[in-house]
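All protein chains but one are shown in place.
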Amino acid sequence: MIRQAIVFPFREDLLCRLRGLAVVPRVQSLENIGDVLNPIYHAGANTRCVLVESEVPLTSAGLHQGLAGIPVALAVPRLGPLSDFFRLLPVLRQLSIRVFLPIGVEGNLTTLRILSSLGIGTTIVLDGKEPDWDGLADLMTYAFFGQVPHASIDPFNYLGDNFDPGSRNEFEAVYFDDPRAYLHLDPEGRVALTRDALKRGDFLAGDLESIRNGIEGLEAFRSRMSAWSDHFLALDACSTCPGWRVCSGRFARHRQPDDNCRGFCAELLDNLEQYRATRRQPVTSWQP
Amino acid sequence: MATLILKATEKCNSNCYYCDVVRKEKTGQSMSLEMLERVFIRINEFLMGRPEENLTVIWHGGEPLLLGPDYYRTAVKFQEMHCAESKSRIGHSLQTNLTCFEEEYIDVLQALGIDHLGTSFDPEPHMRGPGRPCNSDEYNRRFMKGLHILERRGFPWGLIYVVTRKSLERPLDVFYFLSNLSTGKGFSMNPVLIYDEERKDVAISPEEYVEFLAAIFPEWWEHRGRHGAVQPFQMLADNIIDGKVTLFCGDSGECARGFINITPDGNASQCGRSEDWGLLQYGNIKEKSFEEIFQDEQRTCLEERTRYLKEHDCKGCRFWPLCHGGCPLDGYWNTKDFMNKTDWCEARRGFIARHFEPVTGVRFDPEAFEKRISHVR
Partner (left out) sequence: MPEIFLTEKRDGTCEHPVFGVRDPDSPVHRMSWENLIYAADFLLASGERRLVLSGGEPDLHPQFPEMAAYLLERGFEVSVSTAGIAGKESLEKSESLLSGYPLQRFHFLLNLDPFLEKGNENGRQEDLERFLQVFGGRCFPTARLTDDRFSLVEPIRMISEFGMSRNLSLGLRHPMFGNDAMAPEPAQVRGIVDRVFSFAPLMERFRIQPILACGWPMCCFNDDHLAWLGRNSGRCDFTCGPTIGIGPEMTIWPCSPLYRFRNRSLFEFNSLSEIHRMYLDLFMRVKVESAGIFIACDTCRYRDLQRCGGGCLVHNLMTFQDEEPLRLPEVYP
């Protein structure tokens, strides 16, 4: 059984293959979102969320009240004029939206904090550009130790909520890139484990039908899940990084690991431990 | 608690640079099933004669998994057949390099009562693996494959790292590597023991080992919750700070009557190293029971050693209760006499006095510790 949600570029001819599955349609804009959701519904698939990969700023992305109730993951390059944002804010607050912003774009670290403080969930996108590490560390501190409640900033708050001190902590799921939770289709319906594998043309299967019994026993899946050990076999900088347990090389992807990411990840691990130590665990009350 | 080191095979698929087993001029033999059965008969005989005693069997080698899963299924069968009444007092553990570990081992090892595998790893190239120089690439790849199986199946494992000269350049990097690999489950850092000239290039002195530990200890201490039980730090913390009594065999001063090492042909000795050096040989289990082996007259000298050192070489030493003169074999090497304290004495004391105590802020209290020991006993 396929347990993963399927991330696919929205095309109606793919829908017949998705019956009974949780799906994440990828679209370029929010226009005519009903034309995306209705066919999915009628095809018997279950929309987990809509992934909007927009090239325009958030303020021009076409957000409107009609999107209320639809979980939207909105990836934009930047916010847009702040004044426009504040005019849009009353609408934004009614929506179930998470904003993805690349950290390599100037001003986005500030935007992430503004959005989070106003109750809008955000995710930082590691776009391969060299980030402002100090600013990122500052944002991380805010995510964990902000003085008043705020919306989550992933992957920090995801890590905080799921942190297991005795394991490697991966956070690819926030980018729909954890094969335990998501699989990717190309326009022809071929299946890849991750977004990168999709781009490389490295397919797990020719179609979903051939993996209907699940993928956990497949060698490619196991190989992906054990890919972390490549760092140890290579004895690379990530394998000796104090922050390995909360990074697994992710912050060094598309760049050379160095003292910057090393220092940042070490601080991330320290903060996670402190965050978990100080966070009150929910108390379960007795119920008959 | 008695401990049986069961060297079920001397065969090994690796040629680890610092290992003595592969260097010995032995036949590379494995324990026959007949001898294996005799081991279980002797175990039961021993435990039935000591109703309060427990026994731990440590499967060792060579590489014990080269024996194949059927061998261990037979061991399970022998235990069922011959130890029906005593099996609840038998514990098993196994030390392996993981390179021939397959999924089918898990069920049979669990049937034997093994719920944890001991293994070891060297990140430095050419320290482990077949051939000379050691082909560590293939070895490491197979090790990781075995590790992935363990992780996938949620099977606990522990790691031993051997500190060599190659470790000395980057102690913290080595430490983080091991901590990352074991994800906080802890590991042991044991000094390499080299007694020949040929491999002096990897040998380290006791002082160098202490420097290595000293470079790492503050990081471990600050984040010990994260890194887990790293030896020898955890042992020191347990005993000096946390009020426990958990000494290693060589430090307990009581190894005389607690250990047997058995080779594939059934010869019994004190431990693996004594067997390698031809010391403290107690006969063969074909002729002798475990009880007879434990009562062997030669063991008296080890008991005598403890009493002697306390009154002579180690008299007045603040760390006596933690050490008891160290491993008798460490004391034997240079003088060929057991009545000597370990060569590692100064280094061990130095580590505790110059590093452990200042960093932790806790000074070892020998009197309080002695009280705890006598209470435990």
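All chains are identified by letter, namely A and B, in their written order; residue positions are counted from 1 within each chain.
In the analysis below, a residue touches a chain if its C-beta (ideal position, glycine included) is under 8 Å from a C-beta of that chain, and two chains touch if they have at least 3 such contacts.
Keep in mind the model is a prediction, meaning the values are calculated, not measured.
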Problem - In the full complex, displayed partners of the excluded chain - result: A
Problem - Per the touch definition above, residue among A:83, A:256 or A:278 touching the missing chain - result: A:83
Fill in the blank from the handout: Given A:22, A:70, A:114 or A:266, the correct residue touching the omitted chain is A:114
Handout entry: Where the missing chain touches chain A, by residue
Key = 82-83, 86-87, 89, 110, 113-114, 117-118, 138, 142, 146-148
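To be clear about the criterion, only the chains that are shown with their structure count from here on.
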Problem - Centroid distance [mean C-alpha coordinates] between chain B and chain A, Å - result: 45
Exercise for the section: Enumerate the contact residues on chain A facing chain B in the complex. Expected result: 165-168, 222, 225-226, 229, 232-233, 235, 239-242, 244-245, 269, 273
Exercise for the section: Flag every residue of chain B that touches chain A in the complex, lowest number first. Expected result: 123, 125, 137, 140-141, 144, 147-148, 151-152, 170, 172-174, 176-177, 180-181, 183-185, 225-226, 228
